[in-house]
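Report on one structure; see the data block that follows.
Just one protein chain is left out here, and the rest sit where they should.
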Amino acid sequence: MIASLASRHSWFEATARARLAGLLDPGSFSEILPPAESTPSPHLARLDLPGAFDDGVVVCHGQLEKRPIFAIAQEGQFMGGAVGEIHGAKIVGLLRRAVQEKAAAVLFLIDSGGVRLHEANAGLIAISEIMRAVLDARAAGVPVIALVGGSCGAFGGMGIVAKLCSAIIISEEGRLALSGPEVIETVAGVEEFDSKDRALVWRVTGGKHRYLMGDCAMLVEDDIAAFRSGATELLTGWTEPAPSVANLRASQQALEYRLADYAAYRDGLQVWAALGVAEPDTVPLLDRDSMVALKEGLPT
Amino acid sequence: METLEFRFNSKPAPRAADPALCGVVGSGNLEILVKPGMQPDACQLSIKTSARGFAETWQAVLGSFAASHAAGGTVIAINDMGATPAVVTLRLAQALAEYQGGAR
Amino acid sequence: MNAPLHREWDSLRQSRSRRLERAASLGFGQEIPVDRVIDLLEAVIQPGDRVCLEGNNQKQADFLSESLADCSPERINHLSMVQSVLALPSHVDLFERGLANRLDFSFSGPQGARLAKLVQEQRIEIGAIHTYLELFGRYFLDLTPNVALIAAQAADAEGNLYLGPNTEDTPAIVEATAFKGGIVIAQVNERLDKLPRVDVPADWVDFTVKAPRPNYIEPLFTRDPAQITEVQVLMAMMAIKGIYAEYGVTRLNHGIGFDTAAIELLLPTYAADLGLKGKICTHWALNPHPTLIPAIESGFVESVHCFGSEVGMDAYISARSDVFFTGADGSMRSNRAFSQTAGLYACDMFIGSTLQMDLAGNSSTATLGRITGFGGAPNMGSDPHGRRHASPAWLKAGREAYGQNAIRGRKLVVQMVETFREHMAPVFVEELDAWKLQKSMGAELPPIMIYGDDVSHIVTEEGIANLLLCRTPEEREQAIRGVAGFTPVGMARDKAMVENLRDRGIVRRPEDLGIDPRLATRDLLAARSVKDLVRWSGGLYAPPSRFRNW
Partner (left out) sequence: MSLNDILDKLFPAGHAVAVANQVITGEATTAQGAVAVLGTTDAAAIDHAMALALSAYILDTIERHPGRPLVFLVDTSGQALSRSQELLCLNGSLAHLAQCVDLARRQGHASLSLVTANAVSGGFLSFGLMADRAYALADAQVRVMDLRAMARVTKIAHERLVELAAGSPIFAPGAESYVRMGAIEAIWPVPSASLLEEALAAAGQAAPASDQRQSCAVERGGRQLAEGIAKAVQNAARGA
C-alpha cells in the first residue's frame, strides 16, 4: 500500500488524548486534573445526560522536542467539544498556570463548536475568561499556538479564541469560523448557505481558504506528526510580541483593506482569484505542499 | 439517564500504578475508567447511561466480561452514550489491557 | 385436428403502426421538442398499456416519469407499470393521480412508505415483488412492455443512443420492447453529432427528447471510510480470515454497506499480511465502490463487472480498463442483467448485511409500514442449483454441506451483521417483521430477502456460525443463537450445546480464529477518509461534494 498512507495518523479522526500522545515527546504527557480526580458536569446530569470525567478537555504538561510546554486538547467527540463550566475553568486555570510558570508555550488543540448550550451562560462567560486568559498569557510573553484540524473545527466563541492566539496551525480538514453553516442556513435560508454542500462549506470556512487569506500561519497535512513538526517549526525562534498599538494598527489596516476589496464575494473561488490564484478551481484538489508553494508565489 | 451498579467475582488482575481511561462519551460510544479497588477477587462497576431500560443487557455484558477476563481488584466507572454491547465488550477489553499495561 | 385459428397474427405490429401514425399526424418526428412530450405520450400510450419506466440505482428517466404523471388521466389510465425501482415521487404520483393501477417491480427504497399506504387503500394492485433477474426475465415472457420510457446520455440525429457508464437496465428493457411491437422513447442529456459509441441502434428507438436537466443520479455506492467502526473492522478481519482465506474465495459480490466496505479496505493491509493477495477477491460482480480503489491499486483485483456506475468514478474506471469493462471510446460499459447473472451463477460468494434475521436464518430488510422489495440481493444471495462448473470454494462448501461424496458444490452466502443495530434494535429476532407485513399487505408470501436455507455463514462481532456444517434444525438454531450476542435470542441459547458446536468448529470466536479484538482498530483500514481514496486513485476519483471535507 501507499507508505505515506500507512504511517499517517489522522488528526481529524483521533481523540484529544490520541492527538496529545502523538504531538508531545513520547512519555512526556503529564495530565493535570486527570479523569480519576475529576467529576463529570453536574449541569449535564441535571438535564439527564451522561457527562465525561474530563468534561471534554485534557489539560497537561509535556515536552515538545524537549521544550517544556503546556497543552490543552478539546475532545470534539464529546458534546461537539463545546465549552461548559468545568471545561472552561480547566482551560482558564491552565493558561494562568502557564503564566505563573513562564512556560515556553501553550499548545491549544481546539476542536469545538463554541458554547455548550446545556450550560449556556457558564459557557459564554468561560469563553470570555479564556479570551482574557489567552491575551494575558501572550502579554506575559507565553506564546499560545492554536492547532485546528478536528471534526468540530473552531466555531462560535472558540473561533474568536483561535484568532486571539499567537498563531494558528490548520489542516485542510480544519474549519475556522464564527457561525456554523447549519445556523446560517436555518436563519437565512439554504440559498444563503447550503450546509450540505460540503465543498462550499470548506471553500468558505476550511483550512486552505483560511491559509490563503492569511488567517492561519501554517497549513499542515491531516497527520498528527505534521502538526507536531509544524508546532516545533513555528516555536523555534518564536518571540511573542508585546501588545502594542502599532501591531493592532497594522492588523486594522489589513482588515479594512480586505473588507474593502472582498466584501461582495460569497465563495472562496472569488477571493482566491482576486488574490491572484491563476486557477482557483484547482485549489480544493491541491495537496498541502502545492498549496504552500501556491501561497508563497502569490503577489503580496 | 440511568445509573446502574454491579459487582461480579473475577480473577484478580495485576494491580496497576495508574488508572486507565478508554473511549469517549460520543454517540454510540462510551468511556471506561479503570481504577484499583479494595477487593482483589471482585470487579465493581458503576454505569451512567443515556439509554434507559437496559439493566439486564448491561448485567449480561458485564458479567460475561468479568467471567472471561481477570478483572478482580478493579473499580470500573462507565459513562455511556448508547453504545451497543459489541462496543462495550470491545472497550472493556481495551480498557483492562491499558490498565494492566501500567501494572507494576 | 383442430380447425385453424382465425385471427390476425400481427396485431401488435398494427397497433404499433397506429400509434406511430397518431404521432406523425401531430407532426412528431424522431426528435421531440421538450415542451411537447406530454402530447407525444398521450398519442402513443393507450389505456391499459403495460409501460416500463426505466430507473434503477443510478440513473432515472425522471423527466419522462414526471411528464407521464402530468398526462391526463382521462386519456391515459389503467396502466400496468413494470419497472425495476419505484424511487421517485413521480413514480408514485402515477398511481395517486389515477393513471396507473398495477405494479410489478423489484425495489422501492425511499418510496416504501407511500407505496405501503397505497396498497392499504387498495389504490394499487401489486402483481409481484421480484428480483431484478426475475423481472427482466418476465419482460421476455408475460410482462413485455407496450411502451418503454428510458434514459440515455446522448442521442445523435438518427436516434442512435449512447448510454454512458450507467448502462444499467437499458439493454434488457429496449430489447424486450423493440422486438415485440412496442414503442421506445428515450430522454437524453445531450444531442451530439457523433456519439462516443453506439449502445442502442437508432432502429430500436422511436423517439428521443432532450431533457431540461441531466437525469438524476444518486451516489448510492459510496461509503465514507471515516464512518467505519472498530466493530466493523473486527468483523471484517473475522470474515477475511475465517471465510475468504479458508475457502479461497476468488469470485464474489459484496452487498453495499459499511461492513463490506471494511472488508474492501482491509484487503491491502490485513489480507495482504496474511499472504492472501492473488488468492482471494480477484474477480468481482460489483458496482464500482470507491472503497475498492485501494484493493485495485494494490493489485488484488483482476476484474470487476458492474451493474451500473458510481458518481465520481468515471475517470478512474476509464484509466483502469484492464480491470473494468470499457468501450473502445474508453468509457465504462455496465449491464445489470449480465452482472446479476454473474452474481447468481459465476460467483462463489455473496456477502451482505440485513436488518433482521430469524432462527432459521431467514433475513429481511422489510419493516412495518414500508414495502421496500429486494433489488438484486436475492439473486446474488442464493445458491443456484443449476450450477455445473466447479471451483475450490464451491466444492469445499458443497462437501461441508452434503458430505465428501457430494455431487455438487455450494455457493457461500454470508450474512454479516452486528447483533444490535442503532438504538439497541436487535438484529436477531424470534419472528421477522416480514410476517406482519405480509398480513398487512395481503401478500401471498412474506418479503424475505435471503432464505435461511441459502445462508452458509453468519458473521457477528461475537463470532462466525457455519451453517453448512449443521446437521439438524436444532443445531442450526443454536449456531445462530451462538453468535447472536446479548440480544434476547442470543441470551436464550443452550450454552452447553453452543460450546459443543464450538468444539466442532461450527461456532468460532475471534480467539478461535487467532484474532485479538483489541487489535481491531481503524488503523488497519487502507483508507480512513474519502480523501485517502482520492489519494489512492492518484487523483482520478472525484467524490461528490457531500462526501468531501476539503
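Per-chain residue numbering starts at 1, and chain names A, B and C are given in the order in which the chains are listed.
The rule is short, and it goes like this: a contact is a pair of C-beta atoms (placed from the backbone, for glycine too) under 8 Å apart; a residue touches a chain by one contact, two chains touch by 3 or more.
Not measured: the values here are computed from a predicted model.
Engineer: Have a look at A:L23, A:V115, A:I169 or A:L275 and name the one touching the chain we're not showing.
Structural biologist: A:V115
Engineer: Looking at the whole complex, which of A:I127, A:A199 or A:L294 touches the chain that is not displayed?
Structural biologist: Counting the whole complex, the residue in contact with the absent chain is A:I127.
Engineer: Can you tell me which of A:V183, A:A217, A:A273 or A:V292 touches the chain that was removed from the display?
Structural biologist: Of the listed residues, the one touching the omitted chain is A:V183.
Engineer: List every residue of subunit A that touches the chain not included in the displayed model.
Structural biologist: Touching the missing chain: residues 30-34, 42-43, 46-48, 59, 61, 85-86, 88-90, 92-94, 96-97, 100, 115, 117-129, 131-133, 135-136, 139, 154, 156-157, 159-164, 176-179, 181, 183-184, 187-188, 192-193, 204-205, 209-210, 213, 215, 243-245, 248-249, 251-252, 255-256, 258-259, 262-268, 271.
Assume only the chains that are shown with their structure count from here on.
Engineer: Subunit A to subunit C: how many Å between their CA centres?
Structural biologist: Computed value for the inter-centroid distance: 43 Å.
Engineer: When the centre of a chain is set as the mean of its C-alpha atoms, what distance in Å lies between subunit B and subunit C?
Structural biologist: Taking the average C-alpha coordinate of subunit B and of subunit C, the gap between them is 42 Å.
Engineer: How big is the gap, in whole Å, between where the Cα atoms of subunit A centre and where those of subunit B centre?
Structural biologist: About 33 Å, centre to centre.
Engineer: Considering only the defined contacts, which subunit C positions touch subunit A in the complex?
Structural biologist: 226, 268-269, 272, 294, 297-298, 522-523, 526-529, 531-532, 534-536, 539, 545-550
Engineer: For the complex, which residues does subunit A have touching subunit B?
Structural biologist: By the definition above, subunit A touches subunit B via 15, 17, 34-36, 40, 45, 48-54, 75, 77-78.
Engineer: Residues of subunit B touching subunit A in their complex?
Structural biologist: Touch list, subunit B to subunit A: 1, 19, 21, 24-26, 29, 31, 33, 35, 48-50, 77, 79-81.
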